[in-house]
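Let's look at chain A:
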Amino acid sequence: MYKGERMVLRFSRGQRVAHWALAVSFFVLLFSGLTLMIPSLAPLAKGGVARMIHRVFAVVFMLVPVYYALADRKGLQALITESFRYDRDDLLWLLRMPRYFFGRVKGMPPQGRLNAGEKIHHALIILTFITISLTGLVLWFGKGNLSQNEFLGMVMLHDIAMYIMVILTIGHLYFTFVYGALQGMVTGYVNEKYAALEHAKWLASIKAEKTADGKLPQSKSA
Partner candidate 1 sequence: MTKQFGFLMDTSLCVECQACRVACQMQNQLPHNRTLIRFRFQETGSYPAVTNHITRITCMHCQLAPCVKICPTGALVKGENTLTYLAPERCSGCGYCAQICPFKVPQALDNRSYKCMACRELVEEGKEPVCVSTCIANALKFGERAELLKSAEKRVAALQKTFPNAQIYGREQMGGLGMLLILRDDPAVYGLPVAPRAAGELAFWKDSLQPTGFKLVGAALLATGASYAIASRNHRRELSEE
Partner candidate 2 sequence: MKFTRRTFLKASAATGALAATSGLIDQKVWAQGQQAASVEMKPSLCNGCSSHCGMWVYLKNGRLWKVAGHTDHPRSRGKLCARAHGAATWLYDPNRITRPLKREGDKFKPVSWEQALDEIAVKLKEILAKDGPGAIFYGHNPRETGVFYGTRFMHALGAPTICTHNASCNTTLNTGWGATVGTTPGSDVGGAKYIIFIGRNFGEGIRTSQVTSLTRAMEKGTKVVCIDPRHNATANLASEWIPIRPGTDLALVLAMANVIISEELYDMAFVEQHTIGFDEFRAAVQSYTPEWAEPITDIPAATIYRLARELASHKPNCFIDPSWKGAFGTNYKNSSQTCRAVACLNALLGNMGTPGGLTFYEGPKFGKLDPAKHPEPPKPTLPRADGAGVKGEWPLATSQGLPHYLAQKAKEGKVKAGFIRHHNPVRNFPDPEHMMTGYKGLELLVVFETHLTETAMAATHILPEPSFLEREEVVEGLAGKKPAACLRPQVVAKIHPETRSFDEIIVALAHKLGIGQYFQFSLEELNRARLAPLGITLEELRQKGTFIGEEVPVPEVPEFKTPSGKVEFYVAKFAENGHSPVPVWEAPLVSPDPGNPRSFRLIHGKQGYHSHTATANIPYLLQITKDHDAERLWLNASRAAALGIKDGDLVLVKSALASGKVRVKVTERLHPDAAYLPSGYGSFSPYLPNARGFGLNQNDFTPYMMEPLNGHAMMMEVIVEVQKA
Partner candidate 3 sequence: MERTDRARASIYNLLAELLMPPTAENWEELTSPGTAEWLQSELAELGCNLPLPAMVGGEQLDLAAAGDAYYHSLAHPLGQSALPIESIYKPWTTDPSCELSIASEKGYLGGDASAHLADIYKALDLAIPPEYSHAPDHLGLELSLMALLVENGSREQQSLFLSQHLDWLPDLLEAADARGIHSLYRDLLVFARDFIAWDRVNLAE
C-alpha cells in the first residue's frame, strides 16, 4: 500500500454519488431482471414484485446522468469527451494491457485521469446505458402494442446490453480490487504516489495548475 503520501482529489462528490447510484441501481436491476431469465429465481418474480422493483430502479438508473449533469456538468462533459478520445499512449497502453491485467503497472505508458482501459469501460457503459435504457423504455411503455419482431428485437438488445454491462462490471470490480482502488471512489481522494504510477499525465497536469496559483487545490494530507 501507499503510505505517508499526500492525497489528491480524483473524484468529485457529484461523481461519487453518480457512481454509487448507478452501481446500486444496476445491481438491483440485474437481480430483479434475472428473475425472468433463471427459472430457479422465478418464484421471486411472482405477483409482479420483481417487475415493480425493476421499474422503480430503472427510473433511478436513468436519472443518474441527469443528476450528474446538475451536480457536475463539467465532470459529465469531461467523462464523455475523455471516454472517446484516445492518444498514442492510450493505444500503446491497450497493447500492453495483458501486463496491466496481471497487476503490472510499471512499463505501462503514462496515462491521463483515466487510463485507456477505463476509457473503453466508460465508452461501452455509455453506449450500453443508452441501449438498455431505450429498449427498456420501449418494452415498458410499448407493452401490448409491439409486434412480435419489435418485441423480440427490443428484448434481445436489452439482453445484449445487459451481458456487456455485466462483463464490464466484472472487469471493473477485478481491477478495483487488484489495484485497491475502492478507497478512491469512497472518499474521492487517491494517493499521490498511486496517481504518479497510474495516471502520470493527469498528476502532471494538476501539478501544473498548482504552479499557476501556488498550491495544489485538489489535495490534502493523508
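Per the selection procedure, all candidates are chains of the complex that A comes from, given by their letters.
As a working rule, contacts are C-beta pairs under 8 Å (C-beta built on N, C-alpha and C of every residue); 3 or more make two chains touch, one makes a residue touch a chain; residues count from 1.
Nothing here was measured: the structure is a model prediction, and the numbers come from that model.
Check each candidate in turn (1, 2 or 3) and state which touches chain A within the complex.
Of all the numbered candidates, the touching one is 1.
Show which residues of chain A lie in contact with candidate 1 when the two form their complex.
Result: residues 1-2, 35-37, 39, 42-43, 45-48, 50-51, 101-106, 143-144, 146, 148-149, 151-153, 155-156, 159-160, 162-163, 166-167, 170-171, 173-174, 177-180, 193 of chain A touch candidate 1.
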